[in-house]
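One chain of protein is taken out of this complex; the other chains stay put.
We just call them A, B and C in the order they show up, numbering each chain from 1.
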Amino acid sequence: MLDVRGLRVEFGGRTAAVRGASLRVSKGETHCLVGESGCGKSVTALAVMNLLARGAKRDAEVLSFAGQDLLRLSDSRMSRLRGDRMAMIFQEPMTSLNPAYTVGSQMTEVLRRHRGTPRAQAVDRAAELLGLVGITAPGMRLGQYPHQLSGGLRQRVMIAMALMCDPELLVADEPTTALDVTVQAQILRLLATLRRDLGLGILLITHDLGVVARVADRVSVMYAGEVVESAPTAELFAAPRHPYTRGLLRCVPVPGKTRRGEPLGSIPGVVPRIPPGFRGCAFRDRCEHAAPNCAGAVPRRPAGPEHEFLCTLPADWTLREAAA
Amino acid sequence: MTAAPAIEARGLRRVFRVRQGLFAEPRQVVAVDDVSFSVPAGSVLGVVGESGCGKSTLARLILGLLPPSAGDVLVDGKRLAELDRRARARLIQPVFQDPFASLNPRRRVKDIVAMPLAAQGDVPSAAMASRVAEMLARVGLSEEQGERYPAQLSGGQRQRVAIARALVLRPRIVVCDEPTSALDVSVQAQILNLLAELRRELGLTYLFISHNLAVVEHVASEVAVMYLGRIVERSEAEALFRAPGHPYTRALLASVLTPEPGLGVPDVGLGDAMPDPANIPPGCRFHPRCPQAFDRCPREAPAAWATAGGFAECHLLEPTAPAGLAGAGASQRQLAR
Amino acid sequence: MTLFLLRRLAVALLVAMTVLTLSFMLTRLSGDLAISIAGPNATQQDVELIRRAYGLDRPLIVQYLDWIGRAVVGDFGTSYFFRERVAGLIGQRLPVTITLGLVGLAMALAVAIPLGIAAAVREGTWMDRTVMLVALVGQAMPSFWLGLLLMVVLGLQLQLLPISGTGSWEHYVMPGIVLAFSAIPALMRLTRSGMVEALSSDYIRTARAKGLTRFSILAKHALRNAAIPVVSIAAVQLGFMLGGSIVIETVFALHGVGFLAWESISKNDFPVVQAVVLVLALIYIALTLLADLLNAVLDPRLRAA
Partner (left out) sequence: MSEALTAPGDGATGRRLAFLLGALIVGVVALAAVLGPSITPHDPFAQDLGKRLVVPFWMEGGGREHPLGTDQLGRDYLARLIYGARISMVIGVLTVVASGLIGTTLGVLGGFFGGRIDDLVLFAITCRLSIPVVLVALAVVGLMGNSFTLVILVLGLLLWDRFAVVARSTTMQVRNLDYVSAAWCAGSSSFSMLVREVLPNIATHLAVVATLEMALAILLEAALSFLGLGVPPPLPSWGLMIAEAKDYMFFSPWVIMVPGVALFALVFGINLLGDGLREMLGTQDAR
């Protein structure tokens, strides 16, 4: 349904935020884009939605949604698509709703814009969706202002608002990062239910490997603007191939698995800033397997039918290492 | 242990008056409500809870940054309120959450680290320089990095500077308020490892505050779970994770999403009512969200009952509670507190 | 709500009392008022006479309490120069000044808001820079000099408007322009920064993600939030403009309270000066109160939760 190949985004020719990222999201599938801050995952999402700030340059080999070429769509045609067939929710539920208007006004506005639905009908639909996302007393909530709602409720409102026009794709940019853990679990459950019941395709951006493991069908790991590894979720966690993915997995303390008090695995150094025209593997400065050829072209290696990674190491290096 | 506990809180309470909206009457917010605990020297007390539960206020009370509305803080057996601030500084130091806000952007790293020494007023400058250099090296920063300004460092490096500043006076106690929450996972691991190493080498005591249960489990020897200003469960760490006593602790534990694919997202069963510190429910403060609440919960505040590793405040743990509801590990006597 | 209003009113009253005291002290600062009133050619006897006639021989505290007692009920005494009740004098002149202030404010808003919006929408372009330049020019323009220039160009060379005086509506145009000029920079900057902030906010990103039209994003979502501070500042600005009208009224010989104050200062007519300072301060205090209320009405977050 969503097909992105070789996406590049540059800011004013100084920073290459995304450097040839590719990913696909099918109907009814949750695709997680995971990476640390500054790796370009949010920019990728905004680029797909054509919501990048002025001054950002977007380019891709393929960028299509449901058979339409998004690269050649005019701004006004694109805005007709946004909120209608593809919707997006954001990280900060506290600031993502307009403080000056009621929840109801902001929700119905979407239907009125895209479908020209009369107000009364739009209000009914909004109430129905608030119920669907698990909000009790939707009628009362419609008349409230955002500041009267808690963070968890606001994120539910954002989700309900995104669903107003029955979109096929939902892009969720760190939707639970700003929320408490118990609320995070509730929101993620909600997203999983919606995907199942409505056949929604979800592109979920997150930095949290726990979230990825629990909700994703497919994972793409981003590092410094590139997708360095992409695989079905179970396979990625069972047999990660890229040294960065492996390092990342070792950093997370898991109750019951990691031993208390023992040092956690960690990746030395920091995420680099990549200038345009950079060549070779961006991870090589932090990689324990770095070799001279990492500065050259890096091949994309298949490690399974649906599993690829971007590295100079051979596909079966982990097996050889284990054997050694 | 016969020595005085490193930190002791006795009936700590802190009330804020806040006004929401220009015309609203100011309301009382009880951020910390009758909290008592002690931390033995050399151990780590982890404090967990969600935003608004009062854990950061608790940290500021222990540091003396806020005066308590009631109750006492004792550090190393001495009442904090009676200690001169310079004496306090030699005993207890903070590490804060946001590495961007915790360093003065106008001073060089080495001056930031030297600041606590300078504040003592009696450290000769040669000794100061050598202790700063030693401390920077200890947290893994180069001499050259000491000449830089904070803006020229990454988040993880800044947090190392903050740790160096906290330890340069050789305090016995460090209050870590969400020290890794603002960092990426790979950097978080570096900082957690550094904190653990330093604790072992210098024999430090930590009060470690975090919203991340997995992190707390990794570092703490004992854990306190806060909900709306109260410690609703306190327990030896391993027992807490094995057999949580309070329903809220169970929900928190269930919400931790470990990177284990195939398990799906758990149903924590808490509903959509959110805790509001300005409007604390009567009886058990957790009852509006509790999946196991019964008629007694809204009426009566629960006492502290023994659990496998400590105590929890829940009616279900009372020995006379309806059969079968008692949580695992509840013993037969109410804890004397 | 009522408690808050009461407290706010109490503070306003306290401020008014302080200003009252200050304006009393102001006139006693200069030393012996009787000598100033009597003028340079008066004899010692004349001065004594005046001192007794105006009650200046009483202890300062008695004079102060007496003055406060009268001022509270609107009795500011009699003008030495005009030989009229001060309250009546101000009553006659105040409408002129308020009209001038409102004309100036209307002109300022009509220019500042559209330009501020245009600059924000085209942030970083030549449009933005031009508007900011206009703001800088406005800030640097001495109002009395601008008044003189307008008199020369519009009044004398083009003969479009009367050069000075009071009377018809045309007499308000040039002073209005000058007054507006002084208020435009602040209002324009505020509109621009409010719009820039709104446009870069998360809720505007949400509005774009919802596929709303550009017009609806600007007019409905951004402007509404940017307008809130502008409206309340406009009220405060009106207060400043009334205070600043003294220069403009003097330049154009427009007979408002500002002109009255200037005349009185030149004539050492201190009861009038005191009263004008007080009246302008009270108007300002009332306007800030109004600004707070407007703010609360417009911003749902400030309305009672």
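The criterion applied here is as follows: contacts are C-beta pairs under 8 Å (C-beta built on N, C-alpha and C of every residue); 3 or more make two chains touch, one makes a residue touch a chain.
Because the structure is a prediction, the values reported are computed rather than measured.
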| item | value |
| --- | --- |
| Identified contact with the non-displayed chain, of C:Tyr64, C:Phe81 or C:Trp262 | C:Trp262 |
| Full-complex contact with the absent chain, from B:Phe96, B:Tyr227, B:Phe241 or B:Phe286 | B:Phe96 |
| Hidden partner chain, residues of chain B it touches | 60, 63-65, 85-90, 92-94, 96-98, 100-107, 112, 115-116, 118-120, 151, 162, 165-166, 169 |
| Missing-chain contacts mapped onto chain C | 11, 14-16, 18-19, 22, 26-27, 29-31, 36, 124, 128-129, 132, 136-137, 139-145, 148-149, 151-152, 156, 200, 239, 242-244, 246-247, 250, 258, 261-262, 265-266, 268, 270, 273, 276-277, 280-281, 284-285, 288 |
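Definition applied: only the chains that are shown with their structure count from here on.
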| item | value |
| --- | --- |
| Sequence positions of chain A contacting 2 or more other chains | none |
| Shared interface positions of chain C, touching two or more other chains | 301, 305 |
| Footprint of chain B on chain A - complex, ascending | 36-37, 134-136, 150-153, 156, 180-186, 188-189, 192, 207-216, 233-234, 236-238, 247-258, 260-261, 263-268, 270-271 |
| Footprint of chain A on chain B - complex, ascending | 50-51, 154, 156-157, 184-190, 192-193, 196-197, 211-215, 217-219, 237-238, 241, 251-268, 270, 272, 274 |
| Residues on chain A engaged by chain C in the complex (per definition of touch) | 49, 51, 79-84, 87-90, 92, 95-101, 109-110, 113-114, 145, 147-148, 158, 161 |
